[in-house]
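The structure follows.
A single protein chain has been omitted; all remaining protein chains appear in their positions.
Chain IDs A, B and C follow the sequence of writing; residue 1 opens each chain.
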Amino acid sequence: MHHNRPETRIHIPQSPTRPGDKPDFSHIKIPPVEAGRRPAIDTPAHEMDDLAFGLVRVLDDQHQACGEWKPHIAAQKLRDGLRYMLQVRLFDDHMFRLQRQGSLTFYLKCAGEEAVAVAAAQALRSGDMLFPTYRQQGLLVARGLPMVDMMCECLSNTHDMNKGRQLPVLYSWAEGGFFTISGNLGTQVPQAVGWAMAAAYKNNDDIAATWIGDGSTAEGDFHYALTFASVYKAPVIINVVNNQWAISTFQAVAGGENSTFASRGHGFGIPGLRVDGNDFLAVYAATQWAAERARAQAGPTVIELYTYRAEGHSTSDDPSKYRPSHDYDAWPLGDPVERLKQHLIGLGEWSEAQHESLIEKIRSDVSAAYAEAEQYGTLDKGPRLSLSTMFEDVYKDMPDHLQKQLKQAQEG
Amino acid sequence: MHHNRPETRIHIPQSPTRPGDKPDFSHIKIPPVEAGRRPAIDTPAHEMDDLAFGLVRVLDDQHQACGEWKPHIAAQKLRDGLRYMLQVRLFDDHMFRLQRQGSLTFYLKCAGEEAVAVAAAQALRSGDMLFPTYRQQGLLVARGLPMVDMMCECLSNTHDMNKGRQLPVLYSWAEGGFFTISGNLGTQVPQAVGWAMAAAYKNNDDIAATWIGDGSTAEGDFHYALTFASVYKAPVIINVVNNQWAISTFQAVAGGENSTFASRGHGFGIPGLRVDGNDFLAVYAATQWAAERARAQAGPTVIELYTYRAEGHSTSDDPSKYRPSHDYDAWPLGDPVERLKQHLIGLGEWSEAQHESLIEKIRSDVSAAYAEAEQYGTLDKGPRLSLSTMFEDVYKDMPDHLQKQLKQAQEG
Amino acid sequence: MAAMSMVQALNNAMDLALEKSPRTLIMGEDVGFFGGVFRCTEGLQQKYGAHRVIDTPIAEGGIVGVAIGMGVNGLRPIVEIQFADYFYPAMDQIVSELARLRYRSGGEFWAPLTIRMPCGGGIYGGQTHSQSPEALFAHVCGLKTVIPSTPYDAKGLLLASIDDDNPLIFLEPKRIYNGVFDGDRDKAATGWDQHPAGEVPENYYTLPIGKANIVRQGNDTTLITYGTMVHVAAAAVEKAGLDVEIIDIRTIVPLDIDTLTGSVQKTGRCVILHEATRTSGFGAEISAQIQEQCFWHLQAPIERVTGWDTPYPHLFEWDYFPGQSRVIQALQRVLEAG
Partner (left out) sequence: MAAMSMVQALNNAMDLALEKSPRTLIMGEDVGFFGGVFRCTEGLQQKYGAHRVIDTPIAEGGIVGVAIGMGVNGLRPIVEIQFADYFYPAMDQIVSELARLRYRSGGEFWAPLTIRMPCGGGIYGGQTHSQSPEALFAHVCGLKTVIPSTPYDAKGLLLASIDDDNPLIFLEPKRIYNGVFDGDRDKAATGWDQHPAGEVPENYYTLPIGKANIVRQGNDTTLITYGTMVHVAAAAVEKAGLDVEIIDIRTIVPLDIDTLTGSVQKTGRCVILHEATRTSGFGAEISAQIQEQCFWHLQAPIERVTGWDTPYPHLFEWDYFPGQSRVIQALQRVLEAG
């Protein structure tokens, strides 16, 4: 105790464990799969408030699908989902290593959170618009963006969809209905609501889905989104990815101590589903339910994806400074890839051998993609975008003052 | 129907009545006084969620105090409350007329909402800090600011606490624990939370109370306030004055259609009380309960004061353009002054005669105060602050560039 | 042609824009049923429907964020911020999102918003109903910022703004919404029907964004200004009987610098006039550019006549407002210098 530390009665939330401690998730209550009820989509919002405090689950401890939320989904689609998740994970691993070797300025993985994006993408229609944040690379993979295109963005090279302007991982893919990722947290959420309102305005039944981290829900934009979504009954799904951490701060600092993130919409009459985010089938089922609600003009839904950030925040982070090491191994909801794999094996639709060879295949695809991507240039080697791209797209047409500046820049 | 009006499925909320319609408040459900339960202040927040959808009431239709919320309050205190409310109302009337006569640039009344401020002020301690918006002049009156001081602010004269810098009604009173009113909506709410956190930090048991309009809850600041209040269990009361209107927009446009404003904190584990804002005793009791909670370190409370803006938004407004005239006469929760008066008469603590003579007395006090205020100057007549006040208080000490500008301004 | 106030001209422009395309809509606080606190959207909801002239919650950041999403989905929202003083909660959506979308996405995404906001003082609005924030927008690349000074310009520039695929801030000097104001607060207000630019064609027309307007030809000094101050400038020059060239820049960014330098090269002298606070006001940028490009022509220091570096005070409104006498003094100093 320092002598300048006064007596105080201010409450400061704390992470239950810190470096050196044994990981401890005993505070997390996991209800049985059967406890989850799946109400009709037109149920009045306040009659579903309990769902925000439960946990939508489909896979039980033996990896079997059961309960009311069990979705109808073909084995092939599940195998696709598994493949996408694996691809995301191996892609992440590869790119992370490349950053460590100095080939990339920055990288950010979604390890442990693959299902959150992949299952959602598979439950939505291709015309539905996605407003992600930076940890949903699974959406791109599931919607079929070639890995080489993702890599080109990370390299800011001549094939970069962003023309060298953004940090690695801040993808944009108009054709795939994937909105340009912002470096500023939370901004995409009211934008998604606006996109959804425009769809309704135009009288079509496309919907918008957006993702935001647990930490970022504290931004005003989240409130704007809830307000407008509620007032105009926008056909939108607001996904809160609660991976328990925001860089170094535990989710209690974001307000996770006194209520769930799924319940954040209750004050606006927006129902919330709290979902096991590492249960592929649960994410799929919850997304499908919310998408049906939205399409049926029954209003927006908040989905809290309860998951865990298995690794550091990004390549700039060192989680050993603020949380126990190997904590992911103790995470009670397991790993999404492993769980879906076991489920498929249990169904007789998959095998260890197939799994191994799939991993091999993806690994070589990733390497091949990177070899190709490098040919389009890297930050400091090979082909390079023209300097004029620095001045283009600030405006639709380059105004005089930027033309003059471009000329000056070209002159050196 | 205009030919450019496309088929649309966007939901746009509407006011149930518009100019020309008969006022209709049949959508408002008023539960009986006895239905209100008053839980212990340390009840877990989510076990009180029902309170945000009920209505805390004390005065029944015969103006008698009953039910669990009935507060212990001496007759003298009630008479004081009645006097303050009357003073606010007559002050408002006088100032409004003066604006119409051209003596003031602007004015804004709180007609119909007097109890919201006066009863709250009486339920709080003098060390508690108030962060109001512009329609709680009752706080000043109840805490004893002389009317002449309020008038001097409205006149921007030599005795103006704001030194001529603010619009009329944007009062400030440090000594009275009344924070400077902002022209920018919503900003005071996180400030109140911060003030409360500082009280806790300093280990004293003063609390903060803040007021925000139904319309203004849509601002991000409201969200910040809920978030920080929840995370740090700040000793604060967040009052939402739901007077059904935000200038011309009905409360549904602020998101009042799908849930109550009292429930806005549920997603953060902050309990909400929905209170009959025109029932002086109910406002008093609810404030007392929330203040006890805060002081006992049991956390923040949201109180929705359900009331009606009896007149226009301000002197710049013309409500006949957007709502039925005489709608206040149909407001089902009556008038706060009239109801408290009847209650006191029923108790044998007041009489029509006393009431009449009190009105007389206040009227002459108001006139006398204004006569005095005018002696300290008006915007264009009489004594005037020195020009240097325009440049003072931008910084604590006037920097060189402002000294130069002051000199230029003085030279004309 | 019809006599229109600036409010009417703006209303007329929005009417034509809504008529022209069902993709265009209006949103903001009190803009719908009520028609706006300054009446700029009066009657439009009644004519086009509640979904095309949308009353929104009081959340400027939300309004802009939502409008961006609409813009990305093919609509063209016209957003009203009730007073320029209240755009700050929307700053992040404007700066980090709206202005950057096209750039950061390699040209894939953009949102063609027009954000209207009444600005400026002179209505006893105090410090939160009087601000002129144009310099803040000027520093944000990716935005265009426009400010008209007459009903004729207001309509033509607003229609051009709505048509523009870039995001646009459209500042409306509220002091001249309903009549010409020349800075003399003792003079009875004159209606726009007395002013040539109060004659407004009823049909659809646009004025080019990025083009300044030489309001008055002159030889001895160049007086550069915009918004309400155009009329203060004109009256001051008239009163002082000086041979001054007055230029209304009309667009803050992109600035029509060639017209400005052309004039200063002719006159050799320059005064810049605006209502916003002085330090880092847009006058600084104009001054810097003219100095850079006309250095060898300048016969006197460029002067700035501006609001003081204080909030806009209620009581001292007319001491804050840069009125005719301050303009005349500056012109005389500049003329006598050298």
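Here, a contact is a pair of C-beta atoms (placed from the backbone, for glycine too) under 8 Å apart; a residue touches a chain by one contact, two chains touch by 3 or more.
Keep in mind it's a predicted model, so treat the numbers as computed, not measured.
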Original post:
What are the shown chains that the left-out chain touches?
Top reply: A, B, C
**OP:** From the listed residues B:Val58, B:Val169 or B:Val193, report the one that touches the chain absent from this view.
**Re:** B:Val193
**OP:** From the listed residues A:Leu51, A:Ile73, A:Met95 or A:Leu170, report the one that touches the chain absent from this view.
**Re:** A:Leu170
Subject >> Contacting the left-out chain in the complete assembly, out of C:Gly227, C:Gly281 or C:Pro322 >> reply: C:Gly281
Subject >> Residue among B:Ala208, B:Ala298, B:Val337 or B:Leu406 touching the omitted chain >> reply: B:Ala208
Subject >> Residue among A:Gln122, A:Ser182, A:Thr210 or A:Ser263 that touches the chain left out of view >> reply: A:Ser182
**OP:** Pick out the residues on subunit B that sit against the missing chain.
**Re:** 129, 131, 160-163, 165-166, 170, 172-174, 179-180, 182-184, 187, 189-199, 201-202, 208, 220-221, 223-225, 227-228, 231, 392-396, 399-401
Original post:
In terms of residues, what is the contact footprint of the unshown chain on subunit A?
Top reply: 2, 4-6, 8, 10, 12, 14-15, 18, 105-106, 156, 160, 163-167, 170, 182-186, 215-216, 218-221, 246-249, 253-255, 316, 321-322, 379, 384-385, 387, 389-391, 394, 401-402, 405, 409, 412
Subject >> Hidden partner interface residues of subunit C, rising order >> reply: 61, 85, 88-89, 91-92, 95-96, 100, 103-104, 127-128, 135-136, 138-139, 141-142, 253, 255, 276-277, 279-285, 287-288, 291-293, 295, 298, 300-304, 309-311
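As a working rule, only the chains that are shown with their structure count from here on.
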Original post:
Compared with subunit B, which chain's mean CA position is the farthest off?
Top reply: A
Subject >> Rounded Å distance between subunit A and subunit B, as computed from the means of their C-alpha atoms >> reply: 42
Subject >> Mean-CA-position distance for subunit C and subunit B (Å) >> reply: 35
Subject >> Multi-chain contact sites of subunit A, meaning residues that touch two or more partners >> reply: 197, 201-202, 220-221, 223-224, 227, 231
**OP:** Name the residues of subunit C that each touch 2 or more other chains.
**Re:** 51, 56-57, 59, 61-62, 89
